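See below for the structure under consideration.
All protein chains but one are shown at their positions in the complex.
The block that comes next holds subunit A.
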Amino acid sequence: MTAPMPVRPPEPPEKPPSAALGKAPVRARPSRLLAPLRETGKLFALAVAVARAIFRRPFQVREFIEQFWFVASVTILPAALVSIPFGAVIALQVGSLTQQLGAQSFTGGASVLAVIQQASPLIVALLISGAAGSAICADLGSRKIREELDAMEVMGVSPIQRLVVPRVLATMLVAVLLNGLISVVGTLGGYFFNVIMQDGTPGAYLASFSALAQLPDLYISEFKALIFGFIAGIVAAYRGLNPRGGPKGVGDAVNQSVVITFMLLFFVNMVLTAIYLQIVPAKGS
């Protein structure tokens, strides 16, 4: 009376083992040791893709301006507030040191060099990666897990060109401008503390500027800021585009993006400084 029982469907043909034999060398299991290298490679690939997409039409003017405004608005105030005490600390420290050495007349030049060449790009790095990079990473990451980026790609719009390029350019431009702001505010702060607190002479402070500092110091400072902006934007975008599963993954990605950017920027800063000191002769010598 009962209908014939459905039969289990035939097992899928056991292809993989035989196929795997021929292809084993090609698809060997990636070693865990190489994972950091692979990530680095992907990061570089993204950097290259972004660099190429910068020149591709149409340029996303609107998105760029929005992002520029956003990045600028979250970084300007903290940058100014951080740079005053930073300039002051350097001025006080250098001032007390030169006092002991009896080279008080060079306080101005020394503290300005320290602010412009080191402090200013590093403050830019902190703010760009901490404030702007984390926001960019979280934004892209949440779009990724909501499939918005997939949807964009399906519509034939490249998320790199549409979203990443304007963000990276915005962080670069803001970094350069912010660096100028911090240099000025930091130098003024240093001047104020040196002249008012340590009874330095304004004339000697200003005169030592031109005795020790030169224009290439400013160039390298701005160049550093430009590179830092690029790196911060790329790392934030990379971590944002590749979150590992779910909202928690986005949180982790933001965290990692900030940490990775910090490490990268401090390292790059060291390299750039070393190269600069080698190729540009110091003015005093």
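FYI, contacts are C-beta pairs under 8 Å (C-beta built on N, C-alpha and C of every residue); 3 or more make two chains touch, one makes a residue touch a chain; residues count from 1.
Quick note on the criterion: contacts and distances are computed from a predicted model.
Within the choices "Transport permease protein", "Cell division protein FtsW", "AIM24 family protein" or "ABC transporter ATP-binding protein SCO2422", the name that UniProt assigns to the complex's undisplayed chain is "ABC transporter ATP-binding protein SCO2422". Shown as candidates are A:A151, A:M197, A:M263 or A:A282; the residue that touches the absent chain is A:A151. On the side of subunit A, the interface with the absent chain consists of residues 1-3, 5-9, 12-13, 15-16, 142-143, 146-148, 150-158, 162, using the contact rule stated above.
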